[in-house]
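== chain A ==
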Amino acid sequence: MRKIETSLAALLNDIGVFYVPKEWHFLSVNGIDLGGGKIELQWIFSKYGVKDEIVIYYALSDYDTPVPSIVDLIPSAIMGEREIVDMFGLKVDGAAKGLYLDKDSMKYPLRGEA
Partner candidate 1 sequence: MKKTIQIPLGSQHISLLEPIRFKFECENEKIIGVDADVGFVHRGVELACTRSFEFKQVGYVVARVCGLCAITHSLSYTLAVEKLLGYEANDRIKYLRMLMVELDRIHSHMLCLAHTAENAGFEALFMQIMGDRELIMDVQEAISGNRVQFDYISIGGVNRDMTPELTALIHKNLRLLSDKIDALIGLFDNNWSLSLKYKGVGVLSLKDAYTYNALGPLARAAGLATDVRAETNDFPYETLGYQMILESSGDIHARNFVRLREIVNSMEICRNIIDNLPVGEIQEKAKGKPNGEAVVRVEAPRGELFYLVRGNGQNMLERVRIKTPTFSAIPAMMEVFKGSEYADAPAILASFDPCMSCTAK
Partner candidate 2 sequence: MFRSMLEAFLNLFRPIRTHRYPAEEITLPTGYRGLIEYGKEACIFCDKCEKVCPPGAILFYQHEDGDKEYRYNPWLCIYCGECVRACPKPQEALWQSETKQHSAVKEEGVNEGWFVWEAACKESREEYARAKKAGKIQNKSEE
């Protein structure tokens, strides 16, 4: 497992350079609440045909900063993005609310208890 730090501004560029569809399998987008309004976002990839090669791009952010969408690069990321929109109440371009929760729900279950 390799962890590479990036930022929200540089994310699209980093992943665009890194991601080759025939080499890398995109796993998911993941969010981890760090408490105090901070959140760690992760984009997880694994390599085809190689043992235990996982690369995680991560960026620190807060609840209000819009997260860039990587759907243009990786179409299947839409599910993961919709999930973090639902669960953390983040803003992602083009990802609609309402994958799991109600469309007008004001709850963000996985946010910290602050």
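If you want to know what made the cut, all candidates are chains of the complex that A comes from, given by their letters.
Note that a residue touches a chain if its C-beta (ideal position, glycine included) is under 8 Å from a C-beta of that chain, and two chains touch if they have at least 3 such contacts; residues count from 1.
Only a predicted model underlies this, so the values are computations on that prediction, with no experimental measurement involved.
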Candidate from 1 or 2 that touches chain A, complex-wide: 1
Sites on chain A touched by candidate 1 in the complex: 1, 21-22, 25-28, 30, 32-33, 42, 44, 46-54, 56, 74-76, 78-80, 87, 98-101, 109-110
